[in-house]
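One protein chain omitted, others in place.
Now for chain A:
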Amino acid sequence: MHRFNVIRGLSNLAPNQLNIQPAIKRSPTALLEALASTVGTDPTAPHFSFIDDPAMIPTTPGQKRNYYLAKELGRRAARQLAEEWPTLFAFDREFPRMNAFRPQKELDPALMDPNEQNLWMLIEKRQVKDATILYEKIREKDINVSEGVKKDLFFLLAYYGGENVPFYEELEWHGLRTFGEADPPKWKDDVISLLYESIEQTPEVKSAMICGIIKHTQSTEKANQLFQEILSSGATPCVEAFNAVMGKSQFSLSLKLLQKMNQLSIKPNVNTFNALLESNMTAPLDKRQKTAMKILGEMKLLKIHPTLLTYNHLLNGIVKIRTKDADNKDFKPKEDDLKLAITVLNEIMTRIAGETYESNTLNDHHFFLTAMSICLMTKNVEIAQKVVQFYESPNNKVKAPEFTFENSFYNKYLQLFIDTTGDLKEIERVYKEYVPNRVGVSRFLIIRLINRLRNSDNWSFIKRLTEDGICAQMLTDARVSSDLRLLLKGINYSALSPTEREEYSQVVHRIVNALVEYSEFNKKDRNRLQQKLYPSTIIECACLLTKIGEENKAIDLLRMLVEEEDVKENEVPKVVQEGQLKIGLIQELFDHALRQKNTDFAAFIFEIMSRDLPRAQLKLQAQRMTERCRLNGEQTRILEGFVRLRPE
């Protein structure tokens, strides 16, 4: 009893209330987004879409494009099959039913019921051409459509010019969006004008018409006419119409339009000033700079924040980023222009450092390419590093497509780094970071680096460069292939460690085997893949093989030059017998053979040398061979006879 009372007493003393918190409402992807925010991007890894079989990971821009499109087209083909033949998948049951895996083919508008609901559905889905066909059908049957739906249809047609949504607005298929070639802009005047006449021509409708005409046609006459019509009727055109007309006019006219906007108390937006900067580009340079400053001052007054496109227009207005001028000659911008451009860019980068930028227009990402081009032209690595830092920061929500713009962007940065840095270790570090995943391996890059690495002892860099060149099929390029071999030949083999020598040997074997394999595509119906062996190629390979002590393999290769090739009926020759022999290399091989006192090898080289060397020089070499290889009397006589028979 006493215990019972104590417990009851205690329970009265400890009234800890348990508060059950209400469940936190989270979106279906909140958990995944939180996890994704903890994962960074490894710049040395291939793009996520390529992470599969390591042997298939592409290295050059062309390979990346082909591989990405191949995968995407495969998925699109599967989707199309599923749409076309749904009965083949009828017995696949799942619960709950996932309609995402049951794609439905879009209904043919010719077969649709011509009513307002269907028309509205097509407008919502942005199926412009189908909506047009259905509307035509509705009109033929004289069915009534509400003003609102007609207006929406008109806006859709004006925005897209009566054509379907272009590739660059493709949301789902990234490859199509990036690599699809857009058709030239068209304007279906007949359909759009008809619809325009049938709806109430409010200022919004007229503004949309103006914007559409300017967007899709080269002539602005009709647009200007409409614009004047709105103004003369006392109505207020929309700011988008003003922006469209300004962008296509001379600066003086654009300024007058801006004054009109003020008169009509229309608030300009950032696109207004972007259009103004664009129209300013046609003015002479000295006036352009002052005007640009004034435009920026006006933006500041109205508290309009510049976007990346604003900065792009600003930089393009100072210096033209191009490599050829109007006469197709190499274009070199003036130093003063470049100085101004880099000063302005520095100012921009200081300004945008901590700010967040979201995408506002289609071409916002062009700013990064313009900025990097200016850094490359002015050889300024420090500012280029700032640009790269900003591009990669989480504050920047504007991303360029990886395999096109981003590739160019990082390519320019890498070029700049190679051109301005003396420390090869530093170049190696940056190269390994960017190539081949961010910057594809290209002929230009390899040649540039070969020139920097000539006579260098940096084996790890040379090895990496050679392997990248092999993977990028550069062995099929005569110049790059030869340069790579000569680069390898220039290495001081005795200074390499045992592991490095092993690696060197493997690389040499890899190159030689690849070249021999290329030459073996000699069947007549398949010889388009063949890369014949030229004398210079064989000599260079022989030099490399002797360097690693593979004299026998070198002899086997040289035999191809000396002996007549046995070509069968349905085959083509593997070796081209005519061509320039590199006398310097042959001399080296000969010296090596004499040092080794290898008569067979020396004789091979002698026979090859005899093709190009005149008799007098050949005689000298024959004397050296006789002394060093200690030829007997018979052999000496044969050698002398051979030399005597050579032409003068």
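Observations, loosely collected:
As a convention for this text, contacts are C-beta pairs under 8 Å (C-beta built on N, C-alpha and C of every residue); 3 or more make two chains touch, one makes a residue touch a chain; residues count from 1.
Quick note on the criterion: contacts and distances are computed from a predicted model.
This complex has a chain not shown, and the name its UniProt record holds, of "Small ribosomal subunit protein mS31", "GPI-anchor transamidase", "Cytochrome b-245 light chain" or "Serine/threonine-protein phosphatase 2A 55 kDa regulatory subunit B", is "Small ribosomal subunit protein mS31".
Note on the undisplayed chain: of the listed residues A:Asn262, A:Thr476 or A:Gln580, the one touching it is A:Asn262.
In the complete complex, the residue from A:Asn346, A:Gln385 or A:Asn527 that touches the missing chain is A:Asn346. Of the candidate positions A:Gly297, A:Gly354, A:Pro394 or A:Pro647, contact with the unshown chain belongs to A:Gly297. When the whole complex is considered, the residue among A:Asn115, A:Gln385, A:Thr421 or A:Gln473 that touches the unshown chain is A:Thr421. Of the listed positions A:Ser207, A:Ser249, A:Gln531 or A:Gln621, the one in contact with the omitted chain in the full complex is A:Ser207.
Note on the undisplayed chain: of the listed residues A:Glu169, A:Glu355, A:Glu517 or A:Glu627, the one touching it is A:Glu169.
On the side of chain A, touch with the chain left out of the figure occurs at residues 28-33, 35-36, 39, 41, 47-49, 68, 96-101, 152, 155, 159, 168-171, 174-175, 177-178, 204, 207-208, 211, 236-241, 255, 258-259, 261-262, 265-269, 271, 290, 292-298, 300-302, 314, 335, 338-340, 342-348, 351, 359-365, 378-380, 383, 397-403, 419-422, 424, 451, 454-457, 492, 494-498, 562, 599-600, 603-604, 606-607, 631-632, 634-635, 638-639, 642.
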